[in-house]
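As you look at this complex, bear in mind that one protein chain is not there, while each of the others sits in place.
So, chain A:
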Amino acid sequence: MSDDEAQPEVQDWPETRVLKDILYCGVCSMPPEYCDYSGTTKKCKKWLSDEHPDVFSRLYPNQDLSKDLEEKATLKEGEEDVAEEGEKKKPKVQETKAEKERRKKAEAHVVICRIERTKRKRVITVFGLENFDVDLKKAAKLFATKFACGASVTKNPQGQDEIVVQGDVQDDIYELVRETWPSIPDDQIDMTEGKKK
């Protein structure tokens, strides 16, 4: 299909095919024929063979998942053909990329910092929430309503977004963050004291 041409022949209304309902991979969102390049090829293949076995067998003839699993098994044994190895290296590199992202997430911290503005006035900045897929604007609004104080998303000098809460509510925010986003591990929430900027 890819090799027929657009028709610039002079006609008032050149025609086009209309392809409705194009299938997109549920893992990488691309058309399945490009899954090979997504970096999550294995997951994509599994998704495709589960959801659309017909397309799967068309795209990857003479190949099924069991072979993939076998490959994995051989991998574990640590013995594989040199030829195969070369083939596998590429996807491996990409998979480590995804892994890196995951690790980055695991290392991410939420920092709740208490900063002195004037004597006896403090503000709290919450930094790093975006690493946990939190909508900062919504979070700021939540803090503002919960603590009845001003809360806004601002850029810090490093150019990253953080939430500034105008009230001395460090401990309460810690609790609230833990309750609202249980996916954030406790030990990844840091409490610090900061100096006036």
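Assorted remarks:
In the analysis below, contacts are C-beta pairs under 8 Å (C-beta built on N, C-alpha and C of every residue); 3 or more make two chains touch, one makes a residue touch a chain; residues count from 1.
Keep this in mind: contacts and distances are computed from a predicted model.
From the set "Translation machinery-associated protein 20", "MMS19 nucleotide excision repair protein", "Trafficking protein particle complex subunit BET3" or "Ras-related protein Rab-10", the protein name that UniProt assigns to the chain left out of the figure is "Translation machinery-associated protein 20".
For chain A, the residues in touch with the chain missing from this view are 1-8, 12-20, 22, 28-31, 33-34, 37-38.
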